[in-house]
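Below: the structure, in structure tokens.
A single protein chain has been removed from this complex, and every other one stays in its place.
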Amino acid sequence: MIEMNPTIGSTVALRKAELDLLLADLRSNGYLTVGPHQQDESILYQEIEGLQDLPRGFMSEQGPASYRLIQTGRERYFDFIPAAQSWKQFLFPPCHLLYSAHKETPGEQIQEHAADTREIKAGKWSVKENDSPAPRYALVGVRACELAAISVQDKVFLRPDYYDPIYRARREELFILAVNCLHPNATCFCVSMGTGPRHQGGFDLCLTELDDLFLVEVGSELGRSFLAHRNFYLPSAFIQTAANQAIGMAASRMGRSLDTSDLPGLLIENLNTERWNQVAKRCLSCANCTQVCPTCFCWDAADQTDVLGKHTRRERLWDSCFNPNYSYVVGGNTRPNIRSRYRQWLTHKLGQWKAQFGVLGCVGCGRCITWCPVGIDLTEEVAAIRQEVKA
Amino acid sequence: MNQTDEVALELQQIPWFQSLDPGDVRKFAEISSLRTFKAGEVFFREGDKQDFNYIVLSGRVALDMFVPHHGKVRFYTCEPGDSFGWSSVTPVVHTRTAGAVGVLDGRVIATDTVKLQALCDQDHDIGYHFMRWMTNVIASRLMNTRLQLLDMFAEPPETKADD
Partner (left out) sequence: MTTNLIEMAPYYAGSTERLLLPTWAEVVKITPEAEGVSTFALRFIDPEVQKHYRWLPGQFNMLYVPGYGEAAISMSSDVESSNGLVLHTIRHAGSVTRAASRLKIGDVVGLRGPFGSAWPLKEMEGMDVVIACGGIGLPPLRGALYSIIREREKYGKITLLYGARTPKDLLYPNEYDDWVKAGIEVQSTVDRGDETWDGRVGVVPMLFYHVRVDPHKSIVIACGPEIMMRFVIYESLARRIPAEHIFLSLERNMKCGQGFCGHCQMGPYFICKDGPIFPFNKLGPYINVEEY
């Protein structure tokens, strides 16, 4: 072990096998390590134990309505660009039990107290609130756009007046092992949104991958404390330059761009342009974009009740503004067609989000373009609206 | 004071008539009369041929129509300042399309619309003034009717999304 204390902000080098040991260290400290795993011709984020679970030797190729993995045969773990899943499923679970309730009938046996619940008597109802502890996640391989998305969701779910307890419990304990992107795909436009490809803080440790080693930047005391136990060494100036060059090249090879100079006004002030009618003809209102988007936050809470009406579970579930009855109230639906719903999504994401949270809602990850079954590209839509308006 | 003077005096309290010059107000008063009415008193019924336009001075008059299976439905009430019976002024309709019945005791000015027609034909200034007034009355009645048509308090249907 080198007698050296890496300081916050410094960069050291690690042989790749050391990452395995770092992950094991995290796990033995109670973290649930989750990261990319190659499966179903895609990359999913799930529990991983070490390097062997990571997608070794893959790059990705993306376009509207298309995602492909390509095998490179190289010993590299992070050359792909993430697929449909984002880290939001861990901080903002797609389905979360709030409580279950059981209506007692006379003469019935009172049930045993279940683990991880808080019991409350409410008249004839016996309510068990979900009291299970939040997992301590260590996210492995977080890209700059994804970290930017987490910080956008922080603004949504952690407000000074109210916070979402489910999100906060998971966010507080989060360990972020970030990775700088070196091979952007055709749908990437993080540079336009000012979110990448290089990480700018907010992580615990940040990796830049080279052929034989990882450069590791220390982002926090927590990151430093885990790194301190590993066998790291000082990288040569040559290696640091090579890494910087690789990141610089990545920044210049973005697949797409989005001009944000006239946002949010361009969209908010043009709610009746013809373009909305045209995109509505193609959009299926399938809600894929909102599911894959790492900043979308809409949710619903619904009761699942048995046929006799004696037992119910109330769950919080992801929802989408594309859902036909998203805006339904008794007496009508304020967005009854695809045109109004698509318009809401885009004018919110690249428009009203700014007034609500101080930043635009898009981080330039491109997932909505890749995973739209009909390949609607919001960079193209914005450009088309701009052209229509200026004409 | 004779009937005409009394009517002229009442007309002068009505904002719309305050922009007419007194001579014209008098001409209007000459073809009108004052009437008191009691609650329940019928001015006219649907289908009647009756050529009077009324201005409510006090009390309340309800306009109604008979709807099969619903009975007599009151669809509008006229308050002081309101006018009713204007269908006798518009050229198309020949008989009353609704009935008018007193609801709260009061007084009205009743104007003979045959004579009013002649007066307007003869004196276009009065005619213009009167038609502007009528346009306003009908416009506000139309706005009211539109909102009633939309039936905004009704039980909403179980509407879901189109697509």
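Observations, loosely collected:
Every chain is named by a letter (A and B) in the order it is written, and numbering of its residues begins at 1.
The rule is simple: a contact is a pair of C-beta atoms (placed from the backbone, for glycine too) under 8 Å apart; a residue touches a chain by one contact, two chains touch by 3 or more.
Keep in mind that what you see is a predicted model, and the values were worked out from it rather than measured.
Touching the omitted chain from subunit A are residues 98-99, 101, 103, 120, 122-125, 127, 129, 156-157, 159, 161-166, 268, 271-272, 297-303, 305, 309, 312, 316, 319, 321, 326-331, 334-337, 339-340, 343-344, 348, 352, 355-356. Take subunit B: the residues that touch the chain left off the picture are 39, 60, 62-64, 71-77, 79, 81, 103-104, 140, 143-144, 147-148, 150-156.
Operating definition for what follows: only the chains that are shown with their structure count from here on.
Averaged C-alpha coordinates put the centre of subunit A at 67 Å from the centre of subunit B.
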